[in-house]
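Below is a slice of the complex: some chains, not all, each in place.
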Amino acid sequence: MKAAVVVFLGTNCQVETKAALEAYGFETKYVDSNTKNLDEFDCIFLSGGFSYGDYLRSGRIAKFTPLVESLYSYVEKQRGVIAGICNGFQILCEAHLLPGALIENDCLKFVCKNTPLELDFNGTKKKINLPVAHREGKYFYRGDVSEFVFLRYLKNPNGSKDNIAGLYDNKKRIMGLMPHPERAFFNENFGFDGREIFKIIKDELKRG
Amino acid sequence: MIILKSMKNYAAKVIVSLRDDVKDTQGLSVDKMLKRLNIEENANFRTGKFYSFKISAQNLDSAKEKLNFICSEILSNKVVEKYEIIDLKELK
Amino acid sequence: MSSSVDENLKKEIEKRLKRTPNELENHLFEALWSEHCGYLHSKKQLKKLNFKGSLLPDENSGGVKIGNHGVFFKVESHNHPCAIEPYQGAATGIGGIIRDILALNARPVALLNSLKFAYPDTKETKHIINGVTKGISDYGNSCGISDIAGEVIFDECYKDLPLVNVMAAGLAPLDKVKLSAFREDLEVVLLGSATGLDGVGGAAFASKKLAKNKNEEKIHVQIGDPFVKKLLIEATLEILDLDGVVSCQDCGAAGLLSSTSEMAYKGKCSFELELDKVHLAQKNIEPWQIMLSETQERMVFALKKEALPEVFKIAQKYELEASCIGRTFKGSNYIIKKDSKILSSTPLDVLCNPYCYDLEPVFESDEIKYLKDKKCELFMDIETAVEKMASSYNLVSRKWFYEQWDYLVGGRSYVAPESTGVGVLKFEEENCFVAFCMDTNPLMCALDPYLGSQNTLLESYRNLVSSGFEPLGFTNCLNFASPKGDDTKYSFVKSIEGLRDCSLKLNTPVVSGNVSFYNEAKDKKIYPSVTVGMCGFLDINKPVIKSGFAMQDEIYLIGKMINKNSNVGGSLYQKELLDFLGGSVDEPDFELEDILKKTIFSLRDKKILKSAVDVSKGGILGTLFRVLCASNIGFVGKLINEENADDKLKLKLLFGEIQTRYIISTQNKKELESYFVENNIPYLYLGKCIGDKIKFDGYEFELAKLREKYLNLLQNALED
């Protein structure tokens, strides 16, 4: 399976994300913001960081790149899975590939800490811990997205509506989450629960 | 981009703020502070972002159109934000 | 010439130059012959330090060698800028220290900081603390460099005089390291943000006392752009890997002038700068302003002509501006040209080799003697004392700070903050972990700069040892008041001698550092604040030792034993509980330090050791209290080891700070004690982790109550 790890100017979690994907058996490649065709990849990863400095609003400027253009056609063709972590999630929301938006944390500060979460995938619920690290991670939406939510905070760190930490689009081909699974992957001190997220993605891909 | 001879420059000022159904946490925090400092009981703060910039266009109408595009597509996200043009005038 | 260069220096310049400097040159000298750039008062003293075993101590940053890699680390002060504009001051401090590491072609991988503030109870101080914290957060997080450790100290001597010392660490394969010296016949390229008026005159500003009115200083504010810094990091690392790129230096204090003149001086060749070539942020900027601008996010490269196209290509890829601003050639002059006219040509050895003052001989003043001779006769009852110490700003959790800083980005961070005394990075390239920490002990340095600076260095050393790391080298930041003052001269010289002697005894060199004088305002100066940042090594197959306790852990003290005759001058409890500063500072026992290190390492290897922590601020009880709160575990035991102790003595035994001690825990009492006996290790059984109370010698405290303060005191103070 082949995964692309997207590197915008200002992205900074690509190394860990790539390492985690490779540990999960993906063949991975970095792609930059000018990439116009993503068809060779089964899975596109938008990793964390501060794309274009997160100026104006997190994820906003990245939206205007050829890469995000090509994400639209990737989705249209139903080619593979797209996953956005942290800044990647913000970009997907700004690009309206996922519903809702991520706005400034209620505490008005950057928050970096390990948080307990409930992972709810295919009907099985599980408690996991993942680190979060963001300033604009409060999820806001209108309408009802509950059936697409797969990750909720058990101790809400940012004021997200309904404790939402991660969700799918309605076809379950695009997923976004604020916590960093790639940071809970290699080291007992931060746990290994991140692997659960990569497993879901792999299962999604197998599902075809 | 080809800049035509007939292009004029316009100065634009815009405010982008959260929609009314989105909690304005920053505003609430200033409210609290003013209350604590005994300055204002209930200031009902709303916050937004202010942008001023120059755009070039052939006439005021097309400047307006361009400005609306910039505001709706680049400076704001309609899911959570709204914008208000507070000034647009030709630069001489 | 401007008033901030004194008359004697002015004469010296004319004598060496054999003419009167012109208007532009006046500005050049004012900057390069400032304390900040020229180290006028410190240069002779710094030579005393022990650099033996360090890697490239004369470069932008020195380091230590691990296998085929260099680990480079350095600390920088941004005290003056933070007093004026805390947010930008802290941000650009981080930006600056990152560049010093980057210039060597080392990827910056970690940040640390040592912050000193007044107590957070006034609006002004809260503004400073919030601004500094957010500045570090917005800048460091956005650049993608994890902030892994540091310290925060509160004392009223830092009122309006905050100290913001930031440290960066980076890694580079030894064969890729680039130096800063020019060579002849190279093109010189300036990469990064367009030069503007920001920060013009910053070097001179940092070389004098703060003016009373902050608004007078506004022209000096430097503005940081972390996004551009991130691009600059990536672009620089690519450029420095190109063939034909010879040397590199950052643009820090005194900007373009300081970097290029130093590079030329080190490289023993002439440099000709063409001002018209420099990419500018605004029109109407004077030649002297271009030279002295401290616009952030700029690097200087010297390279062979053939490499130019590749360099510009990389710049373009990262959307950075670059310009070829001049060239080097055989000679020894620094030449500035504009419109093909020569504006200035000065010999580099005059420009870059400022007059240096002698601080010696120095004397211990009556005031210091008086302090040392004072005896602490004050006391209070133990219940109140414990409650008070448990809610001391200086002892509670730093969570409020570090949760605003990304301590995980980059994939190397190995432990969470406050789980050990150091920040740890995985360094798989050399199959090891490296650890860093920062420490300062202003109270001890105020009483006895010689022992105080030794104890500071040893605190870092013990932080590393208690986590299982072998100390390799250290950096330092010497924060002092005006070097014109006799007390400051004395404490500066003694601090350096303390660091030197301690470093020789530990066989651990200094690799880099920074000096910040003039931390004083009208009627007020800071305590001498010697900040140490240390680096250590651990084999990747060995466990990092944590400080946390678990239920049923048996707790021991090893090392020096405190008694009624111990010297506890400079202990936190005297200052915080009794508002007393005086008495003699305890001396370290170097032989025992080494024995304790070996003990901890071998107990770890025998798997008898569960946790270890050095005993520092707050003494035995202060240290226990912090670990118990962090671990959320109760304790029952005996801490007072003298018969019939009164409250005064009890305070001393519980909270007194003496050197060369650790608290360790085990689940294997028998083996541990027999190891101690066999190896003749001084130890004391303190008690056991059990229940939800802290109980000792007939006293009893609810853990939950103390812990609430421990976790939330700072947040409550700062967010209110």
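Each chain gets a letter, A, B and C, in the order it is written, and its residues are counted from 1.
Note that contacts are C-beta pairs under 8 Å (C-beta built on N, C-alpha and C of every residue); 3 or more make two chains touch, one makes a residue touch a chain.
Nothing here was measured: the structure is a model prediction, and the numbers come from that model.
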Expanding each displayed chain to its full copy number yields A x1, B x2, C x1
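Following the convention adopted for this analysis, only the chains that are shown with their structure count from here on.
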In whole angstrom, the CA-centroid distance of chain B from chain C equals 42
Per the C-alpha centroid definition, the whole-Å distance linking chain A and chain C comes out as 36
CA centroids of chain A and chain B: separation to the nearest Å works out as 29
Chain B touches at least 2 other chains through residues none
Within chain A, the set of residues that touch 2 or more other chains is none
Chain C residues touching chain A in their complex are 134, 137-138, 141-144, 225-228, 230-231, 318-319, 402-411, 414-416, 419, 426
Per the touch rule, the chain A residues reaching chain C in their complex are 9-10, 12-13, 15-16, 19, 48-50, 52-55, 109-114, 131, 133, 135, 180, 182-183, 186-187, 189-190
As the complex stands, chain A meets chain B at residues 56-57, 60, 64, 93-94, 96, 99-101, 103-106, 108, 140-142, 159
